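Below is one structure. I have some questions about it.
Note that one protein chain is taken out, while the other chains of the complex remain in position.
What follows is chain A.
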Amino acid sequence: MAFKSEDDKKAYWSRNINLMITLLVIWALVSYGFGIVLRPMLDAIPVGGVGLGFWFAQQGSIYAFLVIVFFYAKKMRELDKEFGVDE
């Protein structure tokens, strides 16, 4: 096993899971939240003749997905290094 101790292994996994869950919450919020369920509220803020909710459904959520994926990759590279399991 690549980890120094059993505790390290647990710590690494739980930090990975926490990061993943946080990002999945944002993932759900920008698409299912802002784009669909909360759209009527967000559309009060006008964007291009429609509203912010419409913008999230057709543009914003996709940009947010991109940021999420690259952010996760970056954070995990740092985490791998910290625990000495990087390649």
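Simple rule for what comes next: contacts are C-beta pairs under 8 Å (C-beta built on N, C-alpha and C of every residue); 3 or more make two chains touch, one makes a residue touch a chain; residues count from 1.
The rule is simple: contacts and distances are computed from a predicted model.
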* Hidden chain of the complex, named as in its UniProt record, picked from "Pyruvate dehydrogenase", "Assimilatory nitrite reductase (NAD(P)H) small subunit", "Cation acetate symporter" or "ABC transporter ATP-binding protein" -> "Cation acetate symporter"
* Extract the touching residues of chain A with respect to the undisplayed chain. => 1-3, 9, 12-13, 16, 20, 23-24, 27, 31-32, 35-37, 39, 47-50, 54-55, 57-59, 61-63, 65-66, 68-70, 72-73, 76-77, 80, 85-87
